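A single protein chain has been removed from this complex, and every other one stays in its place.
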Amino acid sequence: MSPASRTVPGGRAAARIAQWAMVGAVVVIGVLFPQVYGQDFYAVTIATECIVYALITISLNLLVGYGGQISLGQAGLVAIGGYAGAYILEKVPSLPFPVELAFAAVLTTIAGLILGLPTGRLRGHYLAVVTLGLGVAIPQIALNLTSITNGRTGLIVNPASIGSLALASPVAIYYMCFVVTCLSVIAIHSLLKTRTGRAFMAVRDSEQAAAAMGINVQRTKITLFAVSAFFAGIGGDLFGHLQNLVAPGAFPFSLSLFFLAAVIVGGSASLPGSVIGAILLVLADTQTTSLPGFEPVVVGGVVVLVLLIIPGGLAAVPATLMRLRSRQGRRRARTGSLASGAGD
Amino acid sequence: MLEVRGLKLAFGGVQAIDGLDFTVPDGTVTALIGANGAGKTSVLNVLSRFYQPQAGTVVYNGTDLLRLRAHKLVHAGVGRSFQNVALFQELPVLDNLLVGADHLGRTGLLRNTLRTPGARRHERRARERAERVMEFLEITDLRHRRAGDLSFGDRKLVDMGRALTSGPSLLLLDEPASGMAESQRDWLGQVIRRIPDEFGASVLLIDHDMGLVLGVSASVVVMDFGRKIAEGDPDAVRRDERVIAAYLGED
Partner (left out) sequence: MQTFAQYLLGSVGFGGIYALAALGLVLIFKTSGVVNFAFGALASLSTMILWAGIHRLHVSVGIAWVIAVVAALIIGGLCEVLLLERLRRAPITIQIVLTLGLLLLIEGISGLVWGYTPKGIPLVIGGKSIGGNGFFIARDDIFIVALTLVVALVMTVVFQRSRIGLGMRAVAADRETAALMGVPVRRYVLASWSIGVMITSLSAFLVAPKVSLSPTMMEDIAVFAFAAAVLGGFGSLVGAVVGGFVVGIAANLIAGYLSTNYQLTLVFVLIVVVLYLRPNGLFGRAAVARQ
């Protein structure tokens, strides 16, 4: 006999169609945005910032949401990526953009590997402090390693180039960031659907069961840190191009917290959530600059409100609504049957 | 064949396992029973390398299991389920089972990111395995449900299914029937009995439910206070006086 009746929630096909429609809409808006707002450099720059922050938020979500680890130092990794790109571009001005990007990503990955090494022994608060240390230390190292980083002034980031094409205008930078971010998200999405991605999540949910299923827990965690750092490094390189400058002051501890807030507000272990979280917080931050003193109030208020109302973050909204609707539907069905029973 | 010899395990002053010997022949269901605290789950945790015993040997088909790290066991053909169910609760049922099959894959980070043919092939094979196990356990309709949302009984099935999907030649089941309804237990007994034929795996079964255990197993090992007090086919064990005194008498 099969165990008691188990209903399958319907509408999976519909949900999938909705998902693809959403992805399509995002891509179309992303491609068309500069066509419409191309003259408004401020708007284009804010949009680019949203894109770059979304990628970095996703890189952190890999670690926090999908991997169940904690990091208070993602800005440190972003800084490494930014400095690496700026430095190599300064030394070899005509370096093709993909090579520059790869250099930044690989260097940051190495930092991520080192950061991942103690995770076999450390978790929770202890890991928080170690990553916090990284986040605090990197800008300080950048400040003092003047021969490479040019100290407090920082490094001017030369425009990226592909062949003879220099990507210097805000619109060019926008498209560069948009394409790189899209490709990164596709790569992350497909990785998460394979055994590597499942191993990340398995370790997050139960280390013991993961080991019993043949997963090397320690190696999986180190891989997770490295993958997260890889994409943080890419994000860092884009960050440098966006700002035209990398300086120690651009990567404060609060930037790490900003990314963490974007992950949680958007919803952990959700890629669309991270995109939405990043955009929401960037807008909350930039749209209040005309009201000096209000940025922290607005950003903090958004974070507190979202988490008090929807603990799962914005990505949990559709599921919450769906559950509410099905509960209502059930209630209606029950009252309906009661009514018909009364009629008998 | 699994051979356990002279196994001893102590926590502080408590002797959880005190010189245990038994074997699990290939292609059969062997049961390990005993009252609560008799040391059954400790045996399983030694076999799956969560505990390091103070003495004894555990050899499976010529491999010394005590030399392997926990995550290498599944490669040696040993799969297990958990008494309290340690599912990957945020993942859907299907993905829980896929993780079971994932140790068979050989593609690494890069090939997985690029979805090379090799990576796709592993995905396909893992899915086929998982589908077969889900059909066997009649949980196909739970495929997309989040594991953490299921009833305890269903979670036990998914836990067992995950171990089965890993393709073990020796399956360790830790109280698979606990938390299940009476009618469901009979069905589960049938299912466990078919595992050796359907999946070519021998089973070491731990449970309280005497009806289930005696109906399913070819041989039974009875433990009390960390020691083996009886061993044999179900009928012999049922008649054994020490077993009646130590265990059956309580019911």
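For clarity, chains are labelled A and B in written order, and residue numbers in each chain start from 1.
Methods note: a contact is a pair of C-beta atoms (placed from the backbone, for glycine too) under 8 Å apart; a residue touches a chain by one contact, two chains touch by 3 or more.
What you see is a predicted model, and the numbers here were worked out from it, not measured in a lab.
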Listed residues A:15, A:43 or A:136, member touching the removed chain: A:136
Contact set of chain A toward the excluded chain (per top definition): 64, 70, 72, 118, 121-122, 124-126, 128-130, 132-134, 136-137, 140-141, 143-144, 208, 253-254, 257, 260-261, 263-265, 268, 293-304, 307-308, 311
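Throughout what follows, only the chains that are shown with their structure count from here on.
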Touch list for chain A against partner chain B, complex: 1-4, 6, 8-9, 12, 187, 190-191, 193-199, 201-202, 204-206, 208-217, 223, 227, 269
Sites on chain B touched by chain A in the complex: 48, 50, 70-75, 79-80, 82, 86-91, 95, 98-100, 102-103, 105, 107-109, 112-115, 119, 122-123, 126, 138-139, 141-145, 153-154, 157, 162-163, 166, 181, 183-184, 186-187
